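Missing here is one protein chain; the remaining ones are kept as they sit in the complex.
Moving on to chain A:
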Amino acid sequence: MLEAILLTVITAATPLVIAALGELVTERSGVLNLGVEGMMIMGAVVAFVATQTTGSPYIGVVAGITAGAAFSLLFGFLTLTLVANQVATGLALTILGLGLSGQIGESYVGQPGIKLQPINIPILGDIPFLGPLLFRQDLIFYLSIALVIGIHWFLFRSRTGLKMRAIGDNHSSAHALGINVIRTRYLAVMFGGACSGLAGAQLSLVYTPQWVENMAAGRGWIALALVVFASWRPLRVLAGGYLFGAVTIGQLHAQAFGIGIPSQFLSALPYVATIVVLIIISHNRRTTLINTPASLGKPFVPER
């Protein structure tokens, strides 16, 4: 029973963690992309359509990632090259993604999908309790864990990550040091898009293997909030994502048991709990300040 509940928690948390990690990288470079929801839903629909067409959910995963990255490229072109307002462009990207995905997926609504099958890691998968939870999972779960570790290493250990944090902190000084601000930001934006696309693919290939219009259901916005409340630190994103997933699943079970709490309140619980916990974690103003990208959302136009 517990094992089954925990499995659903993991499945619910994974897309949040992946999308938030992608946005974390984007924001660390100083770009605020509010289009996570839109990129996610594009990833979901394209992954589903590709899977249905080819019969291979792995091709679907690749297609979802590509769709997210390509969609973010539009955002990058508008905000980085044409220096459009990042907030407005991000919101437009979400609205566009919701509409466009509905259009693309229209004829696929209600079709039974193909689920991405778990990969059993030999030996580790046989560990009692932990084995089925952590080592008999699908590819996207493994990727999400690899992303947490990889991004943490990249940001805080690698020289390229250092340059990216420098750009996020002060793009003018970074430019003066000879770092290519615009190119780095393009890559960061596209990485964020690819992660959102992957998170979307998880929704339509693992979480509920089918296409339903607007199936991201606000997860993109949760991911955005997670990044801020996790003060731009990957490990905290992981913790926040799992907390949110756990409370979501927990309150569903509570509703099923019919305890005497209004269901609206229970539905709100994951949001409240996640925000409260992450605020408590990030109450240290100094750490928050040091981790907040100071040039977030500010357009960069190199002097000539």
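Note that contacts are C-beta pairs under 8 Å (C-beta built on N, C-alpha and C of every residue); 3 or more make two chains touch, one makes a residue touch a chain; residues count from 1.
Please note the rule applied: contacts and distances are computed from a predicted model.
Trainee: One chain of this complex is not shown here; going by its UniProt record, which of these names is it: "Sarcosine oxidase subunit delta", "Chemotaxis protein CheW", "Simple sugar transport system ATP-binding protein" or "Ethanolamine ammonia-lyase large subunit"?
Mentor: "Simple sugar transport system ATP-binding protein"
Trainee: Of the residues listed, A:Leu177, A:Ile261 or A:Ile279, which one is in contact with the missing chain?
Mentor: Residue touching the chain left out of view: A:Leu177.
Trainee: One chain isn't shown here. Among A:Leu7, A:Leu91 or A:Leu162, which residue touches it?
Mentor: Only one listed residue reaches the unshown chain, and that is A:Leu162.
Trainee: List the residues of chain A that touch the chain left out of this view.
Mentor: 159, 162-163, 165-166, 168-170, 172-174, 176-179, 286, 289-294
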